[in-house]
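Here the structure is laid out as structure tokens; the discussion comes afterwards.
Missing here: one protein chain of the complex. Every other protein chain is in place.
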Amino acid sequence: MSIDKRSWLVAPAVALLAVVFVYPVFWLLLRSFSDPYWGIQNFRTLVDRPLYLRALANTVIVSGSVTLVCLLLGYPLAYTIANAGSRLRRLLVFAVLIPFWTSLLVRTFAWMVLLQQKGLINQALLRLGLIDQPLTLIYNRVGVIIGMVHILLPFMVLPLYSVLTRIDPSYTSAAASLGAPPLSSFLRIYLPLSLPGVLTGTVLVFAIGLGYYITPALLGGPGDTMIAQLIEMQVSELGRWGLAGALAVILLLGTSVAFALVQRVIAATR
Amino acid sequence: MTGPILELRNVSKSYGPVTAVSELSLELAKGEFLSLLGPSGSGKTTTLMMISGLLQPTTGDILLEGRPITPLPPYKRNIGVVFQNYALFPHLTLAKNIAFPLTMRKAGRSEIASRVRKVLELVGLANHGGRYPRQLSGGQQQRVALARAMVFEPPILLMDEPLGALDKKLREQMQLEIKRLHRELDMSIIYVTHDQEEALVMSDRIAVFNLGRLQQVGTPTQLYERPATRFVAEFIGESNMFPAVAGTTANGFSILDTAGVRLRAVAAWPLQAGARVVVSIRPERIALQPGDAPSGIENAIAGRITEVVYLGRSRKYVIRTDAGQEIVSFQQARSGSEPDFELGAAVSMSWRAEDANVLPAD
Partner (left out) sequence: MMTAPIRAGTWWAIARTVVCGLIVVYLIAPMVIVLIISFSAAPFLTFPPPGFSLQWYRKLFGDAAWLDALITSVQIMLPTGTIAIVLGTAAAFGIARGRFPGASIVSSFLMAPVVVPVIITAAAMFGIFRGFGLYGTLAGLILAHTVLTIPYVVTTVLASLHMVDEQLENAALTLGATPWAAFWRIVFPLILPAILSGFLFAVIISFDELIVSIFISSPTLRPVTVKMWSDIRGDVDPTISAIGTVLFLFSLIVLFAESLLRGRWREGASDLASIEASTP
């Protein structure tokens, strides 16, 4: 069978992507084996130097903590949105989407203002007498997590919400009529039904979090370096393309595995 | 003009190993209403799409007014098509929808306006030109689709299950409407449907399709009275089938043997003695008599009533023959009170030889 001529319309976009995106990315990934000479020395360096290992561990820990916080905040929020009346629902969706579409930089800047030593939060807490000394909320892991959760929360709430709205309330009513108290009907019926959404949101947030650069760079301290910052450092300060390539390979692997998992979950729940 | 307005010569369409239409030859006379009838997947819509140019035949030729149009794209064929879901352009008003083919043909502004007005009047939507398709009922959308397909006066009009989306009452009303337009405008129409009643009501001739093959073409009467294949006999109306073995031929009737009973029936082709065939008889052509069949009489079989169903206009009897075959017979319900024959009663069935058709056993 002949192929429809209209298929060729994808060619310009594919060609542009191949030249401007795929070629550079492959070039970078290839550096990991070829720069400064062929071999796996770059990966060996990453394993041998505690600096790099710590950054890799940091990346996983920060991204994991962010994911956990997102889940703890996102689940009740998504539940409320899914079960709210249409006006409240619109308001909450709006609240989730507004930060989603505002510049990441502007939001991170806002957190810098809020979390400073003399920032709004410390001032408020001091005035309320809850603390005597200003808390250190910025240039450490706490700041990074607060900032990243703010940015990544929509990625948790939206998939959760889409699953929760599809849970038929009659299931929990049925459970109640069969004698299940609310908590156990939640744990035995509602939670398992919402698991695909939980899994999708969790993996999505974790995967995106792995590659974060701006927020950790602005809100984190010297000890909170993440993998993306290492890549930036290797490239623009040190010019060590081989190491940058190796870090990119690891980051891309982590993200790809996570996204593949999400696709599995989505495919399985359909 | 002599000769058919549209002719299909040995047209086949296959998708890889799957054959959708095989070796189809068909003609449409000028002013004729031809239905393509068959179950879904029988190849009737594929045939229509090949005539319209939206599908290319794998082999064969299509001729319009004597000229081959097979290599032409749809927009150069000048054939009107009414689609199943109407395919009205949702962003254009009715007038713009109908004007579309004229605009494509670069007709003048005033000509477009007058022809759109005329055709809107013709389908009874004279004051609706400024509306959008979504503001219309299903039946009205149907009329617009029809108007749009005929406003450029194509030599033939193709209709793909145009009434399939309407409810029964509206459908019957639209059937008459389309018939009226066909008569008044002397259009040549090919009409695809899976509804045998619709085909019988509307068509001059019907082409019956099954599994990508043309089974038979003929007038409704021909198809009903003289089906050519088992499929046609069973798809159009109901039929009783007797497997039989051919014997001799006399006075234009073939003598056959089924389970020890002699039958006379009409064969459309010379039968070889001993050939295995099938004899079909319409249920309403079977007469019932109480008691056993007189032996030695042709076209009479004995049996017992196993089921009686009251259908209002008629009663349906199911009769089991001694040989174990179930036969259906319709009898006019006369008094409406009691059936003429009780359950379990012994009856003899008989029919006229010219009502029985010999069909290939295949």
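Should a chain be cited, it is by its letter among A and B, assigned in written order, with residues numbered from 1 in that chain.
In this section, a contact is a pair of C-beta atoms (placed from the backbone, for glycine too) under 8 Å apart; a residue touches a chain by one contact, two chains touch by 3 or more.
Computed from a predicted model, the values in this text were never measured in an experiment.
Novice: Give the labels of the shown chains that the missing chain contacts, considering the complete complex.
Specialist: A, B
Novice: Have a look at B:Phe100, B:Phe235 or B:Phe341 and name the one touching the chain we're not showing.
Specialist: Hidden-chain contact among the options goes to B:Phe100.
Novice: I'm checking contacts with the chain that's been left out. Which of B:Gly31, B:Gly138 or B:Pro155 qualifies?
Specialist: B:Gly138
Novice: In the full complex, which of A:Ala13, A:Leu128, A:Leu178 or A:Ala268 touches the chain missing from this view?
Specialist: Reading the full complex, the residue touching the unseen chain is A:Ala13.
Novice: Contact with the hidden chain only, please: which chain A residues?
Specialist: Those residues of chain A that touch the unshown chain are 3-14, 16-17, 20-25, 27-28, 31, 73, 75-77, 79-80, 83, 92, 95-99, 101-114, 118-120, 123, 150, 153, 169, 172-173, 176, 182-183, 185-186, 190, 210-211, 213-214, 218, 228, 231-232, 235-236, 241, 244, 248, 251-252, 255-256, 259.
Novice: Mind pulling the chain B residues that touch the left-out chain?
Specialist: The missing chain touches chain B at positions 52-54, 73-75, 77-81, 83-91, 100-101, 104-105, 132-134, 137-138, 141, 148-149, 152, 165-167.
Everything that follows uses one rule, which is that only the chains that are shown with their structure count from here on.
Novice: Between chain A and chain B, what is the separation of their C-alpha centroids in Å?
Specialist: 62
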